[in-house]
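In this view, the complex is presented without one of its protein chains, the others remaining in place.
Take a look at chain A:
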């Protein structure tokens, strides 16, 4: 018994790898005398992980995995003389772009409830690992980098691209028919604009001297602009509004290039014509990216931020004050 006790004591603080054998040896040692009684009992499966006896085995498994990964990769990087990095090298590394799964997502992935403290612990370890990943990437050690990536990718959120691309302009893509779809705004008006290049008619040579009764087809391709299914001249009776709409095409020198269809909503004539012009500018840039610089200089792609100023208390209108009375 004393021998057994001492073996148990010796083996109690051993490494997890020997737990199974340790467990089995105890069983066989203690139950040798009672073998005949216990033979029909259920066979106990030995736990694979030492965290089996903890309150959150999955969590501790993850933590252990991450800590192991940090240890091994840290050692590898140290062998490769990439750790510790001097300050200037660290500063020159590309900035971290970590988007870890949220607490809830992580809980779902690993089927265990993770509270904030534990989540913070995981993310701290992950950030350390991702730093090693950045160093490995920058240094070009592909095998270390791949190993880290294998671990880290399990914890990355699905919405990483969406999150990193937040606030950036979505590039306008042309659809299967070569149409661009852009949105323009001014004051409270909005214009949804579809633009498609005009299909130039086939040039047919007419023999000289032949006078046909029928007229020759139009030779110059022309832009047609339809606003809420009405031609431009019917929708905007004022010349100022019409000129505002065609200004982007004039600046680009593409007056016969595109046909425009737009749906404009809200606001008045000036707002709607301004919104339409804005949408057309964006559409032109989508079709001809080389014109972006020119349009920026001409302030055509800029959404005019001027809006109607609110009325203030004590004033008649936004700025107009009541007549000052001496007494």
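Just so it is clear, a residue touches a chain if its C-beta (ideal position, glycine included) is under 8 Å from a C-beta of that chain, and two chains touch if they have at least 3 such contacts; residues count from 1.
Following the convention adopted for this analysis, contacts and distances are computed from a predicted model.
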item: "superoxide dismutase", "Small ribosomal subunit protein mS29", "AP complex subunit beta" or "Alkylglycerone-phosphate synthase" - which is the UniProt name of the missing chain; value: "Small ribosomal subunit protein mS29"
item: Option from A:249, A:264 or A:291 whose C-beta touches the chain left out; value: A:249
item: Given A:55, A:81 or A:219, the one touching the chain that is not displayed; value: A:219
item: Residues in chain A touching the chain absent from view; value: 211-220, 222-225, 231-234, 237, 239-240, 242-243, 245-246, 249-250, 255-256
